[in-house]
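The block underneath contains the structure these notes are about, expressed in structure tokens.
All protein chains but one are shown at their positions in the complex.
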Amino acid sequence: MHPLIFYIFAALTLLCGALVVANPFSRNPVTSAMFLILTIIFMACLFVLLHAFFLSAVQVLVYAGAVMVLFVFVVMLLDLPAEERRKIKLMMAGLGILSTGVIAYAMIRAVRESTLRDTLAPPTIEGSMSAVGSLLFTRFALPFELLSLLLLAAMIGVILLSKKDLK
Amino acid sequence: MNDLFHEPLPNLILFLPLLAAVVITLFTQKNGHLSAVISVVAILGAFGAAIFLFCSRLESLSPRDFAAHWLTVDSKTLGESLRITFGFLLDRLSLLMMLIVTGVGSMIHIYSVGYMRGDRSFGRFFACLSFFTFSMLGIVFSDNFLQMFIFWELVGVSSYLLIGFWYERGAAADAAKKAFLTNRIGDFGFLIGIIFVWSMAGTLNFIDLRNHLTSNPVLLGGSATAIGLLIFCGAVGKSAQFPLHVWLPDAMEGPTPVSALIHAATMVAAGVYMLSRVFFLFNETSLTVIAWTGGFTAIMAALIAVQQDDIKRILAYSTLSQLGYMVMAVGLHEPPAGMFHLATHAFFKALLFLGAGSVIHALHHEQNIWKMGRLKDKMSITFWTFLIGTLALSGFPFLSGFYSKDSILAAAYRSNLPLFYLGVVVAFCTTFYMFRLIFVVFLGKSKSEASDHAHESPFIMTGPLLVLAVLALVGGVIGIEEFVIPKYHSIQFVKTWSERTMEPFSVASTYFGIGAFVVGLALSFALYAKAASDPLPRALPSLMSAMRNRFYFDELYAWLIAMTHEALAEVASLVDRWVISGMVVRGAHGATEFMGRALRLLQTGNLQTYSFLFAAGIALALYLMLLR
Amino acid sequence: MSPLTWIFIFPLLAAVGIVLIPRNYRFVIRCVALAATAISMLLSISMFASFMPGVPGFQFEQQRAWAGDLGISYHVGVDGLNIGLILMGATVAFAAVCVSSSIKTREKEFYILLLTMAGGILGAFASLDLFCFYFLHELALVPTFIMIGVWGKGERKNYATYQITLYLSLGALLALLGLIAVYLQLPAGHRTFDIPQIIEFYRTHRMAESAQRIIFPMLLFGFGILVSLWPFHTWAPLGYGSAPTGTAMIHAGVLKKFGLYGLIRLALPIMPDEAQRWAVTIMALSLGNIIYCGFVAMRQRNLNMLIGNSSVAHMGFAFLGIASLSLVGITGAAVVMVAHGFLAALTFALSGYLHEQTGTLEIDRMGGLLRRLPFIGAVTIMAMMAGCGLPGFAGFPGEVLSLFGSWGRSQVMTGVAVWGALVIGGVYMTRAIRNILHGEKEWPNILDATSLWRRLPFGLLLAGLLLFGCFPRLLTDGIKVSVEPIVGMAAGELHAVKGGHR
Amino acid sequence: MNPIGLHHYLVVSVLLFCLGLLGVIIRRNVIVIYMSLELMLNAANLALVAFSRFNDNLNGQVMVVFIITVAAAEVAVGLALIVALFRRRQTTHVEDLTTMRL
Partner (left out) sequence: MNLALIVPEISVVALALLILLLDLWTPVAAKVRLGYLAIGGLLLILAMTWAHDLSAAPAVGFGGMFQADGLGLFFKRFFIIAAVAAIALAMDFSARIASGISELYALMLIALSGMMFAASVNDLVLAFVALELISVTFYILVSFQRGRLLSLEAGVKYLILSALSAAFLVFGIALIFGASGVTNFTDLNHAAPTLVLNKAFWLGLLLVLIGLSFKIAAFPLQMWAPDVYQGAPTPVTAFLAIGSKAAGFALALRILFIAFPLIAARWDKLLIVTSGVTILYGNLCAIPQRSLKRLLGYSSIANAGYLLLGVSAVSASGSSAVLYYLAGYLATLVAVFAVISVVGRESDDISAFAGLHQRSPFLAAGMTLGMVSLAGIPPLAGFLGKFLLLRSVIDRGFSDPAYFWLAGVAVIGVVISLYYYFGVVRTMYWQSVPADAAPLQFSAPMKTLLALSVIGMLYLGVCPSAAFNATVEAVKSLRF
């Protein structure tokens, strides 16, 4: 596998990610959502490079497909206007960038200075659906079941929150 | 040490007046006459017991000390020991003093019944009087320093109560306060001295101390002078020596019997008594200081007395001056002479005060001598007794004061000539101002309405005058001096009456004294026999105004106190208000609250701020943990 | 059960009992409060009478398991050091309930809190377990704050409440840190909050110097704040000036002694090195109390502020005695504690009475009261005199012993303290008498305390002052025996006791 | 060019994470903020998958499944909440959500 593929997808992922956060041309939430979808898709490509085939599919289906559609749907439903530019607080933004920069710097340094297994061993396991699935139902059965509870709670919550009868 | 209650008599003498005071305070205060009776009976009982005790002890006069532990804090393991007893030390000194206090006291109690009749707080007066007697007797009997200090303070407070007896009058209340506080300043030195003595000698008992000092004369080491002077401070306060003399004249605001009892006969004598009691503690240096202090007080007070117009103030300054004599005697190594003078002074000065009281009583509380005059005819008993007192005080030969004053002058003549001459001048002044008083008040012309209508006081007041007059007449020759000088273990009055009477005339100093008397009398007669107002201020304006104004001591002290205590108090108060409770306490409080309000501004309610602060906090944590 | 338990439980039980009484049964509430404190006073008197002063160790001891796993047990007992405090405390509590008849609003709550205060502090003094000691004190402390806030007087009462709350809590917590540290300094097998055991341990072992250096200042300043050690004193006059009478009596009289008691009982014996090192500093600070607060008292125009400042000044003598680290001095400090308890309670009771009658506490607006109030006036004079160290009142032996004790440590400072005791104290007390009682002002509408019932509290407190003033051995004989080992431990090997040996 | 190692993925992941964080900080529309949060979660996912691959261990991938599911549920609830809020306030801007402050 050529490193270039990685670099291309990584660059695209980061670029689209950056455009989600700060698009110089548009502050429309829809644009952000669209770039988020792109980010997710490029990331799915990176997953593929990492042999996580099942996850890459899930990423595209669930994230790009379901979650993001929900976002776009809500944005459309609410018919949100773009953020007004004039309100941006430079000081706030500057400080935000500064502290984010510190965090990024610290994290990258920490990662670079640490001893991690960095050589790519020949894959013994593939992130296939069956492999992940069997783990899910054996070792991770308890959190998995808990997830169902979480979804139940979310369901109740969404129903309650969207009920019309406001008081 | 013997058991305290083994011997009932001293206990009886001491506690009878206290009992009277307590009973009156608690039960009979409302009933003035009953209170008076209780009080008088108590002191007469005490006097009787005192005479009995005196007679029973005449046979063997070695000091006897019996006591109970009052406060004992000691530990063998720690090597600390503070034993304070409550005891009775019976020796010549205390027996004599006991007689004076109870005897003169009895007279004054009786006199008071007449003098204070009709006062709203008749009962309270006698309670205070009895309480004072108790305190004074406590000093007399004390066998150790701290006990003495305790009663010393009690005397102070009872004099406070008596001076301020008419507390509605601002002047009286102020005078009481002043007397108390001035005494306290003296006590300050006294207490430090006591602590000092204890820390050096380990005991406070007089007999023990004397024994320690006898066996080891350098026991006090280099501190001897300091200790001596500190102890002397007590006497300076109580006996109103310079520079703490200012309270005594003001104390004349109290009822006159009080002035007689406290400020003439007993309380002010306590200082001299104490000095005699602990004479063994003083070294040369401190004795010199004592002598000069006494001498200076004597002359200063005598000079001031010359220009006073208030009958009681004249007597008060006279008292100061005589106390100076006594202190000087102690300083001249002659405590017996001091005690002798103390005893005779008690007789005649009490007499004079009571006489003055009688006058004041008759004139409805008029005290200015220039508004009296010609009282001789209207108040003959008062006049004659007063005259006897004056003569005794002035050292008229063969009267009591003559002998006691003479023994002091003789002592000065022997050891310190400057002080001797000073003493003679004082004697001259004494005669001068006393006869000024006699001439203006009793002789001459009547100078006011009141003095025209004056009449003699009742017998209950004149009776004590007569008794005291007798004592003032013969006090010098009954052997007091011999009694005080502890030469013998039992009293053997070796001298005959005539020996005693004639003894002074063998010494040169005596003639100086008589000379001073004659000159003083003559000068006084010349100036005041016919005067309607004082001629001296016109003659010597500045000196006289200084004397009239008591050499500005009060003003000086007022200034001193304002500069020191008031200023310090003001500073402390300001510091307390502005620095400690202001800056520090309120500051800390304010800063905390300010920080709270400032920090709270972070809580803008805006998600953006929150997430930024989250990030900042995380950045900080990462920086600290990973990058540093 | 030990009578000690009953002494402090009775007021607490009564407090609980009053909770159950309907609020309009005012008379019943007051009777319950009176009965409870009277019983505990009588018990304490009988205990005092049967106490054997010469015997070392604790008497009337009682120990029960409480929270053994935490090293806490219920342990009460008295020796010479605290028996006087308990007697004083119980008397003051009764007197405080007596004078509280002037409280007319929310009596129920008032008595609940007052009884909690009384019971709590009596328990604290009876406790021989550090935890209970602190716990019960804190229990007594908190009602103070509320009472000042609710029933206080003067326009500054809110500020006073806050200041006293924050200040005293800071002190108490600092002391708590120190007490916990003491506990933790014990080696694992010996960890206990039992005071006798702790002291016994340090009799044979020496606490590490490094630990002493941390713990001693914590205890000193923690307790010091509670006792209004200069310069942490500003809460006291202000707080007392605003507090209702009963509260001020119990707090100034009894509660405040907690810190001193703790210092003597615990800090000195177990941390001798630091005690020696700090002694001169404590002495200097005590002069701050005696002289500085004396001066401040001279300037006060408000009676309660004056009394408050003088009360602070008196605490200086206790500190002076403690700083001497000598048997005489600490005995003196212990006597001062008892004496000042009676005295402070008495003076606050009096100022409460005067305030009630005249409606003011401004000294300038009083004057001439003695004529209309012969009884109260006489008691006031006596109290003021006791306040400036007059012999015959209990303060005198205490102060004198403190001074005797401290002489060996610093002659100059002792001298200055004597000045404070005799002169400065005299100045403000006689000035107060002059301005309040003497003079010619007429007061047509005020009443003296004539009934026996109204006189009782004053009489009791005065009796306490006089009794221990005339017969100090009633206290000192016991105190001496209890203080001796403390001083022995505090002296360590250094044996720094100077003066007073033959 | 060096072979692509774990660090490369991690740097991408960290950068993406911080981009998301930046978005949370500087954007004012709640929905966009929410999207930025999804970006952060995705960054974590990327790291997990990379670790999973380089550690030769599927646990990381399972974790990603959980994260995606949780995120989905969260998004559902969150969006419902935002819609409910919008109905009341007609806004999704954070500046307008400061009724409670200080």
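Each chain gets a letter, A, B, C and D, in the order it is written, and its residues are counted from 1.
By definition in this document, a residue touches a chain if its C-beta (ideal position, glycine included) is under 8 Å from a C-beta of that chain, and two chains touch if they have at least 3 such contacts.
Just so it is clear, the model here is predicted, and its values are computed rather than measured.
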Omitted chain: which shown chains does it touch? A, B, C, D
Could you tell me which of D:Val12, D:Ile26 or D:Ile82 touches the chain that is not displayed? D:Ile82
Among A:Leu15, A:Ala57, A:Val72 or A:Leu147, which one is in touch with the chain left out? A:Leu147
One chain isn't shown here. Among C:Phe51, C:Phe125, C:Phe145 or C:Trp278, which residue touches it? C:Phe145
Where the complex has a chain not shown, which of C:Thr91, C:Gln185 or C:Thr380 is the residue touching it? C:Gln185
Would you mind spotting which of B:Ser39, B:Gln241, B:Thr256 or B:Ser611 touches the chain that isn't drawn? B:Ser611
Hey, which subunit A residues sit against the chain that's not shown? 106-107, 109-111, 113-117, 138-143, 146-147, 149-150, 152-154, 156-157, 160-161, 163, 165-167
Please output the residues of subunit C touching the missing chain, sorted low to high. 66-70, 72, 131, 135-136, 138-139, 142, 145-146, 149-150, 158, 161-162, 165-166, 169-170, 173-174, 176-177, 180-181, 183-185, 210-211, 214
Note that subunit D touches the chain not displayed via residues 6, 10, 13, 17, 20-21, 24, 30, 33-34, 37, 40-41, 43-44, 47-48, 50-52, 54-55, 57, 59-60, 62-63, 66-67, 70, 73-74, 77-78, 81-82, 84-85, 88-89, 97, 99-101
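By definition in this document, only the chains that are shown with their structure count from here on.
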The distance between the C-alpha centres of subunit A and subunit D, rounded to whole Å, is 5
Each of the following residues of subunit A touches two or more other chains, namely 92, 96, 99-100, 103, 107
Touching at least 2 other chains, the residues of subunit D are 21, 25-26, 28, 95
Residues of subunit A touching subunit B in their complex? 92, 95-96, 99-100, 102-103, 105-107, 109-110
Complex interface listing, subunit B residues touching subunit D: 600-601, 603-608, 611-612, 615
Within their complex, state which residues of subunit C touch subunit B. 162-163, 166-167, 231, 233-235, 238, 292-293, 295-296, 298-300, 326-328, 331, 368, 370-371, 374, 378, 381, 385, 388, 390-392, 396-397, 400-401, 403-404, 407-408, 411, 414-415, 418-419, 421-424, 426-427, 430-431, 433-434, 437-440, 472-473, 476-477, 480, 484, 487-488, 491, 497-502
